[in-house]
Every structure is written in C-alpha cells, then in structure tokens.
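Here the complex is missing a single protein chain, while all its other protein chains stay put.
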Amino acid sequence: MSPTTTPTVDPQTPSTSAYAAIDAGKPRFAWVRGSLQQVLAAASLIVIVIFFSVASTHFFTANNLISILTAATVTGILALGTTFVIITGGIDLSIGTVMVLCGVMAGVFLTYWGWPLWAGVLATIVFGGIIGLINGVNVSILGIPPFIATLGMMLIAAGLSLVISGTKPIYFNDTPAFQQIMNLSIIPGVRFPLGVAIFIVMIIVAAILLSRTIIGRYTFSIGSNEAATALSGVNVRRWKIIIYTLAGLFVGLAGVLSASRLSSAQPTGGMGLELEAIAAVVIGGTSLQGGKGSIIGTVIGALIMAVLTNGLRIISVPQEWQSVAVGIVILVAVYLDMLRRRRD
Amino acid sequence: MSPTTTPTVDPQTPSTSAYAAIDAGKPRFAWVRGSLQQVLAAASLIVIVIFFSVASTHFFTANNLISILTAATVTGILALGTTFVIITGGIDLSIGTVMVLCGVMAGVFLTYWGWPLWAGVLATIVFGGIIGLINGVNVSILGIPPFIATLGMMLIAAGLSLVISGTKPIYFNDTPAFQQIMNLSIIPGVRFPLGVAIFIVMIIVAAILLSRTIIGRYTFSIGSNEAATALSGVNVRRWKIIIYTLAGLFVGLAGVLSASRLSSAQPTGGMGLELEAIAAVVIGGTSLQGGKGSIIGTVIGALIMAVLTNGLRIISVPQEWQSVAVGIVILVAVYLDMLRRRRD
Amino acid sequence: ASDGGGDSSGGGGGDGDKPYVALISKGFQHQFWQAVKSGAEQAADEFGVELTFEGPDTEADVDQQIQMLQTALDKSPAAIGFAALDSQAAGPLLQQAKDSNIPVIAFDSGVDSDIPLTTAATDNTAAAAEAAKHMADAIGHEGKVALVVHDQTSVTGQERRDGFVDYMEKNEPNIEIVDIQYGGGDQAKSADLAKAIIAANPDLKGIYGSNEGSAIGVVQAVKELGIDPTKLVVVGFDSGKAQMDAIRDGQMLGAITQNPVGIGYETVKAAVEAIDGKDLPKTIDTGYYWYDKDNIDDEKIAAVLYE
Partner (left out) sequence: MSAVQTPPLLELEGVSKGFPGVLALDDVRLDLRHGEVLALVGENGAGKSTLMKLLAGIYTPDAGVFRMNGQELVIDGPRHAQEQGISIIHQEFNLMPDLTVAQNIFIGREKRSAGLFLDDRALNARAQELFDRLGLALDPDEPVERLTVARQQMVEIAKALSFDAKVLIMDEPTAALNDAEVDVLFDLIRRFRSPDTGVIYISHRMEELARISDRISVLRDGRYIDTLETASADQKQVISLMVGRELRSEQRPGPVAASDAPVLSVQGLSTKRLLRDVSFEVHAGEILGFAGLMGAGRTEVARAIVGADRRDGGVITMRGTPVDIQNPADAARLGIGYLSEDRKQLGVLLERSVRENIVLASLRDYVSGLGFVNNRRIEATGKEYVSKLRIKTPSTAQLVRNLSGGNQQKVVIAKWLAKDCDVLIFDEPTRGIDVGAKEEIYALLRQLADQGKAIIMISSELPEVLRLSNRIAIMAEGRLTAVLDNADASPEAVMDYATRFSAEGTIA
C-alpha cells in the first residue's frame, strides 16, 4: 500500500495537509480484508472436508452431510447465543445443563401439564430466556464475575433437571408432533430435517442481530471497552442483561430441539457441551477478551468440530486416537489462522 | 507481590456501573486492607464450616477434616499451578486430562519400565512440566490463544492416556511404596496422610514463588499489561513459557498423588477437573482478566469447594440437590465477597 | 456386626436410631441406577434401615467414587454396599472398613478383593453373549455388525463388549464385526456416531447398543436415516421407556435386561444379614433376561423392566 493514501480532503480547511501525513500506512479497504479473512477462516474447514472426502467415499454423500449438520445443530445453536456473551467479554458455562433443564421443562409443560404444543415450545424458549436473564442479573447487577455466575447456574440447573424430572426421562407421549420439530423431513425425497433448517434460520437471525442491530453494536462496544461505553451514556447493565437473556433464548431453543430429537427430555448430561460450544466460538476467531467476533466464524467453528468428529468415525479411526486427532487439528487450524492474521 | 493486593474494583466486574467503579474505593491503607481482605475472604469458608458442624456431629471430627483436606489435595495442587497461568491472563483447560496422562506415565515408568520409585515419580513430574512447556510454546511462540492451545492439549492428553495405557488401568504392583506417597500416615495415631502434607508444602512453595520471586513479579506484570511489560525489556515469551511449565510441574505432581491415592493409573476421567480447579482459583478472588490474584485465595477457594461437597454428603442431602446447593453457595459466597469489596 | 466402636450411637453412625447403610454405586443419574436405588429403598423400608445412595457423575470418576466411599466411612455406617469402579483403587478404604468392622457388600460387579462378604450382580459377559446370539439369529448368521458401547474402560463396558464380540468370534464365522465405537451412554452422541458407522458401512446388518443410552441412540440413528428396521437389526441392553417402545413398535429387535431392582434389594438385604452376623453366600446372582416384542408383557419380564 502506498504510504500516502489520503482520504477525501476538504479543500476549505487549511490544515488538511498536516493530516495527509497521518494517513500514511492506514489500511484502506478494511472491509475487503475483513470479509477476506472470514473466507480464509473457512479454509481449514474446506481442507478438512476435502481430506475426508478423499479418504472415504462414504463421507461426501448427501445423507452424511445432513448427518453432520444434524449433529452440529444443537451445539451450533448454543454457540450462536454464546457468541454474543463472549464478545461482551463474558462467558456462559451454564448453557449445557440449562439446555438440559429446558428440555425437562418442555416435558413438564407438554406432558405433565398438557399444554398445547406451541405454548409448551414457546414457554420452554422463554424459560431459557429467564435463566439467561438471571445470569445477566447476577453478572450485571450483583457484579458476580461471569465465570462464577454461570458456573453456579450450571450446577443449579444440573441439579434442578434431576429434581424436577424425578431423575427420570420425560416422554412426549401426548404430543407426538413434538418430535417433528427436529426430525420432520422438509424436502421431499431428501431427509433434510426441519431442525437443520431452524439452525440455518437462527444463523441468519444471529448474524443480523450482531451486525445490523443495536444489540450487536452494544455487544461489541461493551466487549471493547465497557467503562467507555458506560461513559458514553449507554446503560451497560441493562444491555448486558439483554445479551445474556438473548443467549438464554438460544439455549431454550436448543433444549427444545435436543429433546425433540430424542423424543424425550433426558434429565442428565449437558456438562461438557458448554466447552464444545465455546470452543466452536473461539475456533471461529471470536476473542475471549471480548470486542471481536463474528457469527460466520462461530458457524465455521461448529462445523469444523462436527465434521472432524464425523469424519474420524467414518474413516474408523480408533476412538482413543480420535480425540488426539481432534486436538491436533484444532491446534493446527487455529495456528494457521494466527499466521495468516499476523502476516496481514 | 507487594502487600497492595488491590481492593480496587475488579475490572472483571465493572458492573457497579463502570463509572461508579472509576470512583469506587481507592485504598488508603492498602496493605492493611489487603490482608483484611484475605481474612474476610475466608469468612464464607468459616460460615460454611460452622453450618455443617452444627448440622452434623460427623462433620467436625479430625477424621472428616482430614478427609476434606485429602479430597482437596489433588484439585488444590492443580489450582495452585493454574493460579499463575490465570494471573498472566491465560487459562489452562488441559490440567485435568494431563494430570490423568501423568498418572498413566507414572504407571509406564514404574510398572512397565520398572524404574525405581524416586526416578518414576521425578520423571512423572518432569513429564507434566514438559506438557506445560508445550502449552507455553503454543501460547507464547505460536501465538495460539490459551483457551484453544490448552483445549487442544486437553483432547490430545485424553486420547494419549487411553492409547498409552491400552484403555486399561495400570496398577503399581511392583512398587507398593508408590501408594504411600499419598496415603502414608505421617502422624502416629491420626490418619494424617503424607499427601496432605505435600499439599501444604506446595501451598507454601507457590505462595513464596508468587509473592517473593521474580517469576511471581513477572506473572503479575504480564497479566497487568503484557505489551508494556515486553517493552520494558522483559522477555515475555520466555517467562510465559516458564509459567506454563511451572503449572505443568504442579499438574505432574497432582498426577502422582492421584495415581498414588487410587493405587492405580486410571486412563479416563480428568475432564471437568479443570473447571473445578479454575473455579477454586476464581472463587479465591483471582481475576480471569489477569493481573490480580493470590495463592491464599486459591487455597480458600479449593477448601470451600471441598468442604461443600463433603458437608452436603455428610448431612445426607439427596444427591440431586447437592449440585443445586453447591451452585447457590458459590453464587452467594462470591456475591458477598463482591459486596464487601465494593463497600471498601 | 458393628460393635459401635467408640461411637456413641449404637447401631452405626446414622443420625437416627435405625442402623445406617450407605450404598456407593457406580452412577446415580441413569435409570438403571435409579432402579437399583428403588430396590434398595424397598429393602430399607422392609428391614428398617436408614439408607443413603450415592454414585459418581460418570463411570470415569473413580476419584469421586473413592471420595464418596471415604465420606461414607467417616459417617461410621453399620454396613456399606459398594459397586466398585476400580476395586484396586478402593483397596485402602476397603481395608479401613474391614479394620473398623464395617461389613461391605459388593454389588453390580465384583469387587476384586476378599473383603466384601458377598456380591450381588449380573453376569454381564453371559448377558452380552445372549444378546449376540439373538442378533446372529436375526441376521441369518452372516453379515456385518457393529457395536456402540457406553464405555471403553469400565468393567461393565468391557464385559458387555467382550461378551458380545467373543460370542460372535467363537460361534459365528460369517459375521464380521466392523466397528466398535464408544458414546459414553449419551443418546445424542451415540446417535451421531451410529450414523457415521452406518454411513461408512452401507451393508451393515446389525448394531448392538451396550446400555440404555447407547441403544436408544442407535434406534434414533436408524430412525433419522429412515432405514427399514428389518434391514438393520438393533439389539440393546437395559430397559427404560424409550427402549421398550422401540421394541414394541419393531424398531428394535429386543434387549437384555438385568434386574436392577433385585440388585438393590439383595444388596440391602445382604447388608442387614451381615449386620445381624448371618452367613452369606459368596455370590448372589440377580439374573438377566432377554426380552423382545413377544415376551415384553410377560409378568416375569415386566417385573424387572423399568420405565
């Protein structure tokens, strides 16, 4: 780049010449580079996909690709919501067990209380939002560090799922349509499940929220410099609560989809899912320091994880080697990403 | 560390509303308040202990207190090492599974290769250090974010433990003395195990390292402002590697102790332990943003967790309620700690 | 029997007057363990003992189980029931129990030690072989089969895997085992990995899921892929509503059920007998059953199934 790239100069102001010099070395076309970077971040994903396609003829088939998307759906939706929280500089460890709790609540609403399907599903999503709201209040009003606030919620939700369900799965016998939410084939002939379509819609919703709305703007702003954002007159507390609530809504939806997939609310599990979701976010280039991140990155991160897991199974890598391989691929992928960014 | 252990508002929780935070308490007699804070941080712990002592006659007995310390030993030692990493602003997710891997390596050294006890133990600790060193290099030279670098290592170590052990526990049949490292009663009459004594020694070592040595100074400096520290002529890369290596040595020791306790190297598990250790560190007042923290805080954090787990079992709280109770107590304890700091 | 030692409360250290029996199981959250627990509670009511039932979060948490055992010992119970994740790892504590004259009853799987007075358990290896036999019959004694196992390192995981594999290797020369994967008993994860196995082996004839979560996961995979259940035979292990439904509507051929309620019941009963100083047999076989569409509603079978 020429060191003298100068932006439009207002001829009226005498002093512009002084600024011409300052402009030296400023990257123009920042946005081109921005999108280029995201395209490149997909490079690792593409390399991995090509590798598995060559390694096994069973990998790159419509059915298997749909299986991968199906496997990515629940973690992916969790990761979408948590991207917002992480960009604010926070973290949400509770997403895994709260998702399980939301599934249990779906069981309570639909099976125990006999609510109609739409009401039960809506209530479940709202329930997720309420848990997110509580997290937000704990972080933002009570001032508990996000790690602790959401760790506490993780434990509480894990216990409550067992308590509420009586440590038994809850089945959706009275609302057989419930399992269609995840499983319904929406394209005749191909088994493309509704759940994956919902995932895709949520990606778009999240991307718009993050890049085009006030929520997204304040998400970045808080993560970038919380004190300065507050000094600019933004009600940081309120917005943080909104952001955690938003993440909670995503968790509620994930709870619906995962319960729908299994046609039952399993009261156990969920622990460890939060690390998977956070890993997807961070592999996608979102910084845990806050201020930086993107939805497309998160999606790529989630897909990298899902493709790796599926591909290694397809080529029958012994299970004990699978986690070694995933670990190494993650390190290499992120390292290459670093290298590329550093070169910039 | 200087006695100024900062009662200022934690940047992690600027939520008193960021600007109020700017105005919030500035230390007058910083050092008095500093030590007071640590005493007070112990308050939650003391309240919890009193509660359980009143609730059950089985709680405050020599034997049970020793059980608690024994239960706290392994997580506690992990937490000690990881305190350094967290103060630099990093994180180490690999400690749980690397600890397991170290146990397996102890089995390899002692049982498969028949090394003498001292050599096997030493080699295991060094092995932990080497893994820490690799983490350090990944973070510091390759520039991979700590979360990802250590997540990758977490997965790699989990897999390697299974591969190396052939997915079977390794027993220390040829070195029966090995189990004495953790279990040997060192006080006649009382079941006070050597492992707990080692834990106590390590607390002292870690506290001295953090507060009185150059490693501790640079740990705080790097966490406080890495770029400024580097420009001050400190070889930040090298010191970060040293700090991760140090944490790895602690992990190696924890691996020895946990294998010794179980008289066997269990190749699975370890996942989730990293969250427990990090929780202990953060409950102890160390900030995940880096730059702030103390060993005594970490010890108190680890004890709070251990006492809670034990006490709830002693008073026979149904298991599904236990995690709810732990979650709530953690939230309340940290919230009260916040309140107190804010009042300062 | 417990002579109370230096402890003031005579019949063991429970906070009540009844003798206190602590059961440390291998798990707690799964239906199987809940059924064990209910059997144990049934016996506790019947024999008038105070009971606690605890288990680690996963079967990989040996250390957590050891701590539970330690805490239980510190409460000086009248007897302990113990389902060891690793017998050797528990050695010192079992010794401690013995030294304090606390009788130990093993359950679910054997404890490799002479300290437990008896063991109430299922013969997992034989049970898995039974599942293999039914699978072989169903696929006509030839073709490819795969296993989705819940755990790679636990004794039950290994026994249920090896019992199945050994049977096939010994008796079914034309059946090939193409893949063994481990899903931790998690349904969604088991479903995803079963799908990968099926994708990699389009001519697969059967899949065996080694516990409730694994088996339901496999069924889920078959459902999601829309495969005709007659083309791909699924056999499972344990019960639970989802698995029973799958058997009823033909998604799953059948499954092995243990008698978890019986395991819990027999363990507490044995504990009471031990407290009373009675002699106990070396093992108490709690049995297992194959169940499928045809016998699922038989009284004998229905009694050992749990929803």
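To keep things simple, chains are lettered A, B and C as they appear, and every chain counts its residues starting from 1.
By our rule, contacts are C-beta pairs under 8 Å (C-beta built on N, C-alpha and C of every residue); 3 or more make two chains touch, one makes a residue touch a chain.
Fair warning: this is a prediction, and the values are worked out from it, not measured in the lab.
Asks: Who touches the missing chain here, A:229, A:258 or A:309?
Replies: With A:229, A:258 or A:309 as choices, the missing chain is touched by A:229.
Asks: If I consider the whole complex, including the chain that's not displayed, which of A:127, A:220, A:244 or A:335 touches that chain?
Replies: Of the listed residues, the one touching the omitted chain is A:220.
Asks: Name every residue on chain B in touch with the hidden partner chain.
Replies: 2-4, 6, 8, 11, 19, 22-23, 25-28, 30-31, 212-215, 217-218, 220-221, 224-225, 227-238, 291-292
Asks: By the contact criterion defined above, which parts of chain A meet the unshown chain? Give residue numbers in ascending order.
Replies: That gives, for chain A, the contact residues 3-4, 6-10, 12-27, 30-31, 212-217, 220-221, 223-225, 227-234, 291-292.
Operating definition for what follows: only the chains that are shown with their structure count from here on.
Asks: Once you find the CA centre of chain B and the CA centre of chain C, what distance in Å lies between them?
Replies: For chain B versus chain C, the centre distance works out to 34 Å.
Asks: So, what's the distance in Å between the C-alpha centres of chain B and chain A?
Replies: About 29 Å separates the centre of chain A from that of chain B.
Asks: Which residues of chain B are in contact with two or more other chains?
Replies: Within chain B, the residues that touch at least two other chains are 162, 167, 271-272, 319.
Asks: Going by the touch rule set out above, which residues of chain C reach two or more other chains?
Replies: Those would be 28, 57, 152.
Asks: Contact residues on chain A for chain B in the complex?
Replies: Interface residues on chain A, with respect to chain B: 93, 138-149, 151-160, 162-163, 167, 226-231, 236-237, 240, 271-272, 275, 278-279, 282-283, 287-288, 319-328, 330-331, 334-335, 338, 342.
Asks: Which chain A residues qualify as touching chain C in the complex?
Replies: Within the complex, chain A contacts chain C at residues 56, 58-59, 61, 63-64, 67, 70-71, 74, 162, 167-169, 171, 183, 191, 193, 258, 261-264, 266-269, 271, 309-310, 313-316, 319-320.
Asks: Can you check the complex and tell me which residues of chain C touch chain A?
Replies: Its residues touching chain A are 28-31, 34, 57, 152, 179-182, 186-188, 191-193, 195-197, 199-202, 216, 220, 223-226, 240-242, 307.
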